[in-house]
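For reference, the structure is listed below as structure tokens.
Left out: one protein chain. Kept in place: all the others.
Coming up: chain A.
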Amino acid sequence: MTEKNEKIKVDHLTKIFGSQINKAQELLSEGKSKAEILAQTGSNVGVDDANFTINDNEIFVIMGLSGSGKSTLLRMFNRLIEPTSGTIFVDGENIMQLDKKGLLELRRKKMSMVFQDFALLPNRTIIENAAFGLEVQGVAKTERDKKAHESLEMVGLKGYDNSYPNELSGGMQQRVGLARAITNDPDILLMDEAFSALDPLNRREMQNELLELQHKLHKTIIFISHDLNEALRIGDRILMMHDGDVVQIATPEDLLTHPKNDYVKKFIENVDRSKILTAGNIMVKPNTINIEKDGPKLALRRMNQDQISSIFVVDNDKHFLGLIDADDVSDLIKNNERDLHKILNTNVPTTSSDTAIAELFAQISKSPVPFAVIDDEKHLEGIILRSTLLEAISSNTSEGGNDNE
């Protein structure tokens, strides 16, 4: 980051849920713990005295265990949740002093939100969803549809304008969520676990998409995540929360090398530096054929199309079965046979998506065929190619901070 203009400043921000707020505040200042306060007053401390700033154009990731106050903190920025005390400045303006109209302006123009479960309106088409923010502002239909269409294209969703959300996959729905947020052209994006509901492949794709988008649009993005890998990948800085407290704010490298306390240490233990990348991180979408439906001719055509010498085989339920080789398929066709089972190679190495690639490295580099990544029920999630593995390893070690165990 070159410039460090302050975008948001959070000053002694506290949120207490419940009725006995004064009592709870008193106890807080006496240094009582969250659990003690809950037991004594029935009030829940969501965020306790947070102080920090968020820079212009940075991706600021908020991390922490469930219930640590991440969503509460995020929702105070657009006052979906009213702070109990403290101040938030956006572009130097104290947003706690905004009147009703000012608050609407802030939500309409300055910041947009992306939700974990997409929160699309099921009764509206994709373009109507994406244009929602402008519709609320009273922008004319042709103009808002034009803008919405542009932002849908920007997130890589073309040709679905008149579909309904339930016709789209999770990943595509979240693209709509993202498009809806950028249609307003806000400075700030608030993203609450926006990619948590997606499968690993889609999640990674969306992370890339977000980084690319950020490259073009230069927003200030506040991103909540559960997933340290995600935080390390996309975050310029990471804020760690624990029981309503801000524990540490650091760049990914600093967080890994200088965790402030045991809580943070525990968090990053799971991603022991050399093991940061998992099979799920580097797998790619495989070319497959369905052995119960597709015949040898189709298999051969797919392989020719994509110029590959073998193709992965699944059954109707996407269970992984094995691999077939192009030469074998040609022979089969020559002999006028149809049954692909005959030439199915079931001797393919498999792994699960959370296996660290450090463990796989030796095997993968020796294996003549790609690794199959399968889940507990043997569904094929992706495959690992030797080339992407090598690429990932090399870029990972050169990022710094990742190889100093």
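Going forward, a contact is a pair of C-beta atoms (placed from the backbone, for glycine too) under 8 Å apart; a residue touches a chain by one contact, two chains touch by 3 or more; residues count from 1.
The rule is short, and it goes like this: contacts and distances are computed from a predicted model.
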- Item | Protein that the absent chain corresponds to, by UniProt name, given "ABC transporter integral membrane subunit", "Succinate dehydrogenase", "Non-oxidative hydroxyarylic acid decarboxylases subunit D" or "Anaerobic sulfite reductase subunit B" | "ABC transporter integral membrane subunit"
- Message: For a quick check of understanding: of A:Thr14, A:Thr72 or A:Asn184, which residue touches the chain that isn't displayed?
- Response: A:Asn184
- Message: Just to verify: which one of A:Asn166, A:Ser309 or A:Asn347 makes contact with the chain not shown?
- Response: A:Asn166
- Note on the structure: Of the candidates A:Asp11, A:Asp91 or A:Asp117, the residue in contact with the absent chain is A:Asp117
- Task: Determine which one of A:Pro83, A:Gly133, A:Gly171 or A:Gly322 touches the chain that has been left out.
- Result: A:Gly133
- Against the chain that's been left off, what residues of chain A make contact? List them. 75, 78, 80, 104-105, 107-108, 111-113, 115-117, 119, 121-123, 132-133, 135-137, 164, 166, 180, 184, 190
